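All protein chains but one are shown at their positions in the complex.
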Amino acid sequence: MLKTINHGLIRELQLNRPPVNALSPELVTALRQAIEGAPRDGIRAIVLSGIENRFSGGLDVPLLMELDRTAVGNLWREFYALMATLARSPIPIAAAITGHAPAGGTVLPMFCDWRVMAKGSYKLGLSEVQVGIPLPPVILAGLRRLVGPRQAERLAVGALLISPEEAAYIGLVDELTDPDQVVARAIARCQGLLTLPSEAMSITRQQARADLIALFSDRHLDRELDEVIAGWFSPSTQETLQALVHKLGRKTAV
Amino acid sequence: MLKTINHGLIRELQLNRPPVNALSPELVTALRQAIEGAPRDGIRAIVLSGIENRFSGGLDVPLLMELDRTAVGNLWREFYALMATLARSPIPIAAAITGHAPAGGTVLPMFCDWRVMAKGSYKLGLSEVQVGIPLPPVILAGLRRLVGPRQAERLAVGALLISPEEAAYIGLVDELTDPDQVVARAIARCQGLLTLPSEAMSITRQQARADLIALFSDRHLDRELDEVIAGWFSPSTQETLQALVHKLGRKTAV
Partner (left out) sequence: MLKTINHGLIRELQLNRPPVNALSPELVTALRQAIEGAPRDGIRAIVLSGIENRFSGGLDVPLLMELDRTAVGNLWREFYALMATLARSPIPIAAAITGHAPAGGTVLPMFCDWRVMAKGSYKLGLSEVQVGIPLPPVILAGLRRLVGPRQAERLAVGALLISPEEAAYIGLVDELTDPDQVVARAIARCQGLLTLPSEAMSITRQQARADLIALFSDRHLDRELDEVIAGWFSPSTQETLQALVHKLGRKTAV
């Protein structure tokens, strides 16, 4: 489900939950714990990768549809904790987007330090509205930080899934490369940061990410989470989600 | 002056005041009322268009120069109300910029959801400073939201009129197309939004536009309007405006 591959002081955490690397509650928690644990092992940077052609299909909707209100609430709380952990990480995290990355698959890289994506006929984007989920405000804020208010409005409201090329053009990802070079480029970016004077780099990094980190210290975040969870159970959202699961036919991930 | 053309649940409001679609006080008020009224008719999205080669020449300066202080004050209050109505619209509005769109012709699309412009030797931009009018702060803030602080400073201070290509490059418009396709593309963008789950789309849209809407809930807006109106009557502005009207030769719009 989550493979750990050390490259010297850089640790690759590979999402590995075929067929589409959908995020189950267990995977969300495991990923958060792995990121929190890395610095304790002396690791100095993290690469977050996926499998061939698939970075992550986002939250595992068919699985979530079987959960009761408490379990869905816990999942969303854990997902917020994961985003916060990515944002607050004391060591750099580069996302190696190895393939398709819709919805939650786009969200995770947004809170990393840097994003390299595989060229190819892949799609990414915040497609939540397509499945009836209003885009959670903290995700919208993270998106605005990367692409600005105009593109964030266009992408989020239109629930657009876009190509790697368009993502690079508007700043949703930072670099494109061949699929077999994605992890190597992410490692190289981390190595570049680790050659710098570490104290100056870390202080500057905290400063440059202070606005991102601040999204998660908002005193209204509990209320936001309550609204996100309530939104999940709104009749119109449930109807759309059930139609989606029905369309998928069997209980595989989105 | 303002034509209404329904395309199913999408209503096109066409600015139609030849020769240059200048905004008279009556047109400003009529447009605001038409936008406010559309949802009450069951309309679910609006396209704001102009005539061939002309989206809008902005405020009708020669006409305004004949008005007394009270009437000019009312015009500016109505223009602010129109911008606020565009920003707050509960249904999406796509601007179909069919041609030239200087000054006020650029302002109206800035507060819409999305902007498609005709390719061609047209000009748009916030040229207010050219005619002696300091750019009103709320318009500058709307501009910054689309193109960022650096480009907003460059465009606003320099009063630059730019090409559709440059506007698309910096984000002042979202898409370019052939002149005869502009309205069709705006309708298509609206149709795309209307196929989405409506509750999720609307909630996300409100969230994504909250910063734009907030510009008009500022408690200092009355003072800003007072300053804009006082600015209009400053000796140097009046001198520049009168020279402009003289140059235009006859009482046609800018």
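Brief remarks on what is shown
All chains are identified by letter, namely A and B, in their written order; residue positions are counted from 1 within each chain.
The criterion applied here is as follows: a contact is a pair of C-beta atoms (placed from the backbone, for glycine too) under 8 Å apart; a residue touches a chain by one contact, two chains touch by 3 or more.
Remember, it's a predicted structure, so these values are computed and weren't measured experimentally.
Of the candidate positions B:Ile133, B:Leu146, B:Ile162 or B:Ala200, contact with the hidden chain is made by B:Ile133.
Which of A:Gly148, A:Pro164 or A:Gly231 touches the hidden chain is settled by the complete complex: it is A:Gly148. Residues of subunit B in contact with the chain left out of this view: 128-135, 137, 140, 148-154, 156-159, 231, 234, 236-237, 240.
Considering the complete assembly, subunit A touches the hidden chain via residues 92, 113-114, 145-148, 171, 174, 192-193, 196-201, 203-205, 207-209, 211-212.
The rule we apply is simple: only the chains that are shown with their structure count from here on.
Subunit A and subunit B have Cα centroids separated by 37 Å.
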